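Of the protein chains in this complex, all but one are displayed in their positions.
Lettered A, B and C in written order, each chain numbered from 1.
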Amino acid sequence: MDDHQPLYEAILIGDGKAARAATEQALAAGMDPLKLVQDHMMRAMAEVGRRFECHDYFVPELLLAARAMKSALEPIRPLLKNQSIGPSGCVLIGTVTGDLHDIGKNLVIAMLEGAGFEVVDLGVNVPPGQFVQKIKEKNPHIVAMSALLTTTMPAMKTTIDALKQAGVRNQVKIIVGGAPITQKYADEIGADGYTETASGAVALARKVMA
Amino acid sequence: MDDHQPLYEAILIGDGKAARAATEQALAAGMDPLKLVQDHMMRAMAEVGRRFECHDYFVPELLLAARAMKSALEPIRPLLKNQSIGPSGCVLIGTVTGDLHDIGKNLVIAMLEGAGFEVVDLGVNVPPGQFVQKIKEKNPHIVAMSALLTTTMPAMKTTIDALKQAGVRNQVKIIVGGAPITQKYADEIGADGYTETASGAVALARKVMA
Amino acid sequence: MNRFNKLAIDHPADLRFGIAPKPLTTRQGLKLGGGIVYPELNFTLPPMFVDESTMPEVREQYRGIIQGALARAAELEAPGLVVEFETLPPMTEHPAWGIELTRILLDGMAEAHARHGLKSVLRITPNDTREMERPPRMRSGPLFEAMLATFDGCAAAGAELLSIESVGGKEIHDEALMMGDLRGVLFGLCVMGVRDMRFLWTELQRIADKHGVHCAGDTACGFGNTAMVLAGQQMIPRVFAAVVRAISAVRTLVGYECGCVGPGKDCGYENPILKAITGFPMAMEGRTAACAHSSPLGNIAAAACDTWSNESVQNIKLLGGMAPTVYVEQLIYDCRVMNQALADGRDAALQYRKWLVASDAALDPQAYVLTPESAVAIARVIVNAPNHYAAGRAAGLTAVKLLRDAHRDGQVKILKRELPWLERMQKTLESLPAGENQFIDEMMGVVDTSKFVAADYEL
Partner (left out) sequence: MNRFNKLAIDHPADLRFGIAPKPLTTRQGLKLGGGIVYPELNFTLPPMFVDESTMPEVREQYRGIIQGALARAAELEAPGLVVEFETLPPMTEHPAWGIELTRILLDGMAEAHARHGLKSVLRITPNDTREMERPPRMRSGPLFEAMLATFDGCAAAGAELLSIESVGGKEIHDEALMMGDLRGVLFGLCVMGVRDMRFLWTELQRIADKHGVHCAGDTACGFGNTAMVLAGQQMIPRVFAAVVRAISAVRTLVGYECGCVGPGKDCGYENPILKAITGFPMAMEGRTAACAHSSPLGNIAAAACDTWSNESVQNIKLLGGMAPTVYVEQLIYDCRVMNQALADGRDAALQYRKWLVASDAALDPQAYVLTPESAVAIARVIVNAPNHYAAGRAAGLTAVKLLRDAHRDGQVKILKRELPWLERMQKTLESLPAGENQFIDEMMGVVDTSKFVAADYEL
């Protein structure tokens, strides 16, 4: 089976309908579902990631491919109940109290989801207590926080303090980002990682989980 | 006796020879030395200070006047042994370890001396231990430190820590200045005062001693 | 509502810095757009919380900023100065704080006027805090009320220019940007954005009238500049951001239709288009706003500016002084050159403008769509369109055409990987329905309607 397989292509160009159709066809032809995922879907997503890294793809292509992958997985999921095609890890994400800046966070979500992470989006202006509560509920591997204002970045520290107070700090890795944030500030508040750009978030998430 | 007195004038224009001659003449004429100091010399220096404040005088005029005042005081000092014409206060000054920038410090010295302070100049690149030792020796009211580099400003904290360690911190007021220094930094390291400009040093010194 | 149906500046040569057909004279007599470019200083707090307990420190910060910056401006003999106070969200949520800080700034400005004769005017830019709730309540509720109260109190205190970076339409536009979806962009900017602008600026005009101050202008910051930042990070194509910029002018225009008289808000890089349409003076930011963000528009942004801004800088210490003081110095020197060129007459100013434009235009499609020629061309199709939807579509198509032609003629560098996007965008725009109602019907079936309150947009 080679790279020119329709499923691989459909994901690469972000055509969800075609990807699903190709999957159903392959299943009907008796293909092993797990093999389908590993040999074609995963490889297509890896190629999408590579193209994005090289700046041949932009975010829209990345997101469309991720959506096509989701469509293609639908007929497969029921067949793989007991096998792990689960996510690389679970990330809880939000902008800190007082901060309303969506799009950086949303980009990070897109990057992470594109890389196979499960992401729980708490939205913007998230109070420390809500981070704590959701950690208890969702048991994520990583908590990601962003702040775009010099006057909201101190809320990162407040949030980490609240996590400590609640005894959940050590259950998660904490990563932070946003225009006024620096590596130094991340170190000072005791975060586990910092990235300057949204596209650095995937590598960072993998690094802190390693 | 009025403002047009030769002594007053001589100090105002910074003519040391004339100032001394006028003083000797006045003493010979039986003038009370203390009155001479208070009514003429001090008043001249106050006027010099005022002109400097209004930017009518520059530093050179200020320094020349201070020198003229010194000359004029010479024949008077022996007559006033037991009376206080002493300085407004004693200031120990130096740039911190690693810092070589003279002129800001020297300006502050000039301003302080012009305002009647006694100043002990420790020079540049002064290690914390030397500050401690000189405090013990000279018993100053104020310790003034300056730093012009971002990499020498941390030595201010080190110096204050050394003063604490040596148990002399509370004997003195500490004032700081220099390009990278801020009020916030001064507060953080526990200094008693900060001034942005050399010309602010006098007001600051008076304030911390009040 | 005053629809602009012809251009105030019909010829690209008349679209230039320092001169606006309809200048604005402030209470102290600054004539913005009247032949002199003025610096416009912006600033923000260093990293710190803003709450009841830190307000004493916050006051000190603003007092220090205004004193330091105005002293420097006086020293350098600035011909005048626009000060912009862009509040931080807590200062809009607590109008009393925003108003008090406005007074502190005005006091500093009055003192500099009394002592040094330095003329200045305050622009107040409260936050569009309506988006603190999701979905946002755009036309009512405590956040909305507090925002209006901030405007009202600041105008009463003496802030003469009212601005905001309003967010109506962002609920849909954000995702449209990330998906490279021009239909969503049009819906966010020219349907939702236009409707919210019309509502909001009608409210603000009421406040301005009450206090005898001016509605200055809005900016499509959260739209066009978000696109620019994403393009700068190579997240979306530059040509896409360039087309978004052109379309964004339609949204920003609504402010002027409702009574704004300029200067348009600094971060509205679409402002040259609006100057051509309205004739009002415009604030712009460029290279000297690198403290706030990078841009491919550092010089070209100055080509048609009437005030020249640094966008925003924290009040932190640089070796040469506090950053706002440093930046006011840089702005003043920038303005000095422009004003020297202006003093030498029309041809001289056009010579300088040529260099400002040429130095950026060929390097990035986002710059190319803002050359005086491009800006006037886009402005023209906007005023000729029957409604905002059609105007947005026409602006987008014109931008695409300008870029295709310029690329063909070797006048602008467009990366190979972006070329398919030009075609894709053209197709998308051409395939749009002719009527706004049909477009709305189509889009309401596609967009995530849980993200906004349809009634707040008359939808």
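Definition applied: a contact is a pair of C-beta atoms (placed from the backbone, for glycine too) under 8 Å apart; a residue touches a chain by one contact, two chains touch by 3 or more.
Since the structure is predicted, the reported quantities are computational estimates derived from the model, not experimental observations.
Q: Among B:M153, B:I174 or B:A191, exactly one should touch the missing chain; which is it?
A: B:M153
Q: Touching the left-out chain: which of C:E160, C:D334 or C:E418?
A: Touching the chain that is not displayed is residue C:D334.
Q: Using the touch definition up top, pick the residue from C:D360, C:E418, C:E436 or C:D456 that touches the left-out chain.
A: In the complete complex, the chain left out is touched by residue C:D360.
Q: Decide which residue listed in C:L32, C:C291 or C:V376 touches the omitted chain of the complex.
A: Answering carefully, the residue with contact to the hidden chain is C:C291.
Q: Out of B:S88, B:N125 or B:Q171, which is the one that touches the chain we can't see?
A: Counting the whole complex, the residue in contact with the absent chain is B:N125.
Q: Which parts of chain A are in contact with the chain that was left out?
A: That gives, for chain A, the contact residues 150, 179-182.
Q: Since one chain isn't shown, list which residues of chain B touch it in the complete complex.
A: Within chain B, the residues touching the omitted chain are 55-56, 58-61, 63-64, 98, 100, 102-103, 106-107, 110, 123-125, 149-151, 153-155, 180, 185, 197-199.
Q: Which parts of chain C face the unshown chain closely enough to count as touching?
A: 44, 72, 75-77, 232, 286-294, 296, 298-299, 312-314, 316, 318-321, 323, 326-327, 329-330, 332-334, 336-337, 339-341, 344, 348, 351-352, 354-356, 358-360, 363
Convention: only the chains that are shown with their structure count from here on.
Q: Classify the chain contact graph as line, ring, star, complete or other.
A: If you draw each chain as a dot and join those that touch, you get an open line.
Q: Would you mind checking which chain's mean C-alpha position lies nearest the centre of all protein C-alpha atoms?
A: Per-chain C-alpha centroids ranked by distance to the global centroid put C first.
Q: Can you give the whole-Å distance between the Cα centres of chain A and chain B?
A: Roughly 63 Å, centre to centre.
Q: At least two partner chains per residue is the criterion; list those residues in chain A.
A: none
Q: Where does chain C touch two or more other chains at once, residue-wise?
A: none
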